[in-house]
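Attaching a single structure in structure tokens format; questions to follow.
Only one protein chain is missing; all other protein chains are in place.
Note that the chains are named A and B in the order they appear, and that numbering of residues resets to 1 at the start of each chain.
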Amino acid sequence: MEHAQQLFGNLFGPEWGPALFLVAKNVLLIVAIVLPLMLAVAYLTFAERKIIGYMQLRVGPNRVTFFGIPWLGGWGQPIADAVKAVMKEIIIPSGANKFLFVLAPVLTFAPALAAWAVVPFSPEVVLADINAGLLYILAMTSMGVYGVIIAGWASNSKYAFLGAMRSAAQVVSYELAMGFALVCVLMMSHSLNLGDIVRGQQGSSFINWYLIPLFPMFLVYFISGVAETNRAPFDVAEGESEIVAGFHVEYSGMAFTVFFLAEYSNMILVATLASIIFLGGWLPPLDMAPFTLVPGFIWLLLKISFLLFCFLWFRATFPRYRYDQIMRLGWKVFIPITLVWILLIGVVMQFPPSMRNAFPLSLWFH
Amino acid sequence: MNFLQPDFAPAYPEIFLLLMVCVVLLADLAWGEEKPHLAYLLSQFALLGCVLITFATSAPGVVYTFSGMFVDDALADILKMMVYVTVSVVLVYSRTYISTRGMLNGEFFSLALFATLGMMVMISASHFLTLYLGLELLSLSLYAMVALRRDSVGATEAAIKFFVLGALASGFLLYGMSMIYGATGSLNIARVTEVIQTGAMSHTVLVVGVVFIVAGISFKLSAAPFHMWAPDVYEGASTAVVLFIGSAPKLAAFGFIMRLLAEGLGSMVADWQGMLIILAVMSMLIGNIAAIAQTNIKRMLAYSTISHMGFVLLGVLSGDGNGYSSSMFYVVVYVLMTLGTFGMIMLLSRAGFEADKLEDFKGLNRRNPWYAFIMLLLMFSMAGIPPTVGIYAKLSVLQAVLNAGYIWLAVVAVLLSLIGVFYYLRIVKLMYFDEPETDALILPQGDVKLLLSANGLAVLAFGFFPQALMAWCAYAIRHSSI
């Protein structure tokens, strides 16, 4: 590392060297996060098809394999899909706003990746350890909706436009509930830094995780996350039975795939954040011998995988919500619940120290 | 890190009013359907409670609280009392009017109370932030009240004009305040005064700030040349809302000017005096001359307001305690007259009929001599004809201008107000010397009858004994933080 830094200093001079070194280092780190993420997205689609297949008593994709090895049947499917998508033509409808039409997938994808910058994978491994991490994540996830809106508008298609409108209203509604749920978390952890939030849940066992005192908030956050990523049963923005495919009905080839990638990386992001914020991130469920031997990163992966499984499970089991039901759930159920819980947490925080340090409360209120 | 719990006692009236607004909102939601008058009664109760609390918490000295953002002094107490009384009278006058137009619901009253809260905040602000927030609270409520009659195109148009120009004015004001902040490094009015007196900062920056602030204030006061919204809003909005806009907010605006110009920028009087002279002369000129050409009485009264605001500025620009108290006296008298005049317009209006044309006053003497007499008193007072109180208001302001050494300005003001006499007396002529066009009965509610008569007679009574009111205003200015 120092060697590379010196090299940059020699090449670009004392004023430019450090800055350019910083840029180069960050670009490499970003690649180190994005590449595994893309691989995860690819195999998440495979997992989705397999799991939903088994739930519906089918086998799912089982043909494409690597080098003809039979027991890898199906594992080549995501790669084949990717290759197919790249080869296909991107059709731009006549009357579409060409610039915005092309920009829209990028605008969906960029925030979905940018949010990963502050996610801590283990106590030390985090790209940008900033103070306002939670706020940053909220800001980034709220930007994703632009891609959807612009895609719907620029396609010059009624179905796409309807999907965009639905998505805009839905995302803004659920973002409020999501934000309020996170307010509870930061009230308990006294910090917006994701690493500090995990450290705030440290203790002897999973009882210390914020999942326990904030259980309703966990549900609100997770369900809002499902709604924000436009996944079933909140997928009215796509609504293939009513408005064909919603906002991306006019997209094809790689442009469509980018939407797809954004949706799945957002899913992984929501699952990761829920694990970090409510399920103790890299912390093992019990702070004792067999569990502590497993590296923290594996624990985080396990938690993320479980939540992702829930995403797929929802899709396989729940019928799609009606639009007015979605709005009702967001505004009339989630927001009141979160507000009451914020009040409750605030009241508990104002308890005299002797009460807060007594047994059950002392687990979470430090 | 050492933070002291603020003293809430001086702000009890504000806190009480805010709680009552929430009560009005919730009560109207729960029982509004069955008891449409509940919101009205609760609002009157809220105002009464404010009167009592303000009286109980009034202290002789100047009290600061909330880290110097809130000030409670004699000026604040007296102006707030006047605001309560004015709003309460407005609500009495407009109850019948709005109930016949389907607006008798919680929204009207809660917005009116929110506006009152905004006025109270402005009156006892000692920080640029609070001044601005109070002003926005008032303005937002007023925009919404203007737009409440949403099926009327005129009201919607008026609301949009009011809103856009009001937002522009707020922008001016904020820009000016940020300039002052840039120059002095503080938003606290007392601190700004201190820093300006040391003279350590750039004078140019301060003057630019003052220009923006004066422009913003004159927008809100509807002083020419920033008056364009007033006639449209007066004509388009429903009379009850116009009565509200035209009365109590002027008291708050006076408080605003006192806090901002007289107190915060008091040592820059030489800079803003010239600007105010231009504003005052233009307001009196445009207001009095344009009013002659109007056939709509609400529009005419809008121009009359513009000219009255010119007179108020005359008192302020003299830049000393006497000038301020004469200005305050003028504002109080103006509010008294406006209440009565719009009360009369609403009295003559019926369901489905607006008495907003000058012809609607024709032959009022035949229809009801008593109300014609009240209107006569009000018009005499507006024009400044003795023995009504209007003449004393004008005289005291002119006195202040003369003391400040602007003889030519006093002469101009007298000449322009003579022009104004014409259109006030035209109404008197219509009432007494023309034939009525309708013989519809005028059947006010008991409380309206009583209050309107008292209002008209008060104009006469203060005309005979203006000293009490004047002394009160002088007391308020003397015992304030200025």
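Throughout what follows, a residue touches a chain if its C-beta (ideal position, glycine included) is under 8 Å from a C-beta of that chain, and two chains touch if they have at least 3 such contacts.
Throughout what follows, contacts and distances are computed from a predicted model.
Taken from the listed names "Solute-binding protein", "Spermidine/putrescine transport system permease protein", "NADH-quinone oxidoreductase subunit J" or "Molybdopterin synthase sulfur carrier subunit", the protein name that UniProt assigns to the chain not shown is "NADH-quinone oxidoreductase subunit J". Remark: the omitted chain is touched by one listed residue; of A:161, A:311 or A:365 this is A:161. Here the missing chain is touched by one residue of B:20, B:53 or B:121, and it is B:121.
From the options B:96, B:110 or B:222, the residue with contact to the unseen chain in the full assembly is B:110.
When the full complex is taken into account, the listed residue touching the unshown chain is A:143, out of A:125, A:143, A:219 or A:254. Looking at B:38, B:51, B:144 or B:460, the residue that reaches the missing chain in the full complex is B:144. What chain B contributes to its contact with the hidden chain is residues 1, 3, 6, 11, 18, 25, 66-67, 69-70, 107, 110-111, 114, 117, 121, 127, 129-130, 133-134, 136-137, 140-141, 143-144, 147-148, 150, 182-183, 202, 204-205, 208.
Panel shows chain A; residues 15-16, 19, 100, 130-132, 135-136, 138-139, 142-143, 145-146, 149-150, 153, 161, 164-165, 168-169, 171-172, 175, 192, 324-325, 328 of it touch the chain omitted from the view.
Here is the rule we use: only the chains that are shown with their structure count from here on.
Computed centre separation for the pair chain A/chain B is 54 angstrom, with centres defined by C-alpha atoms.
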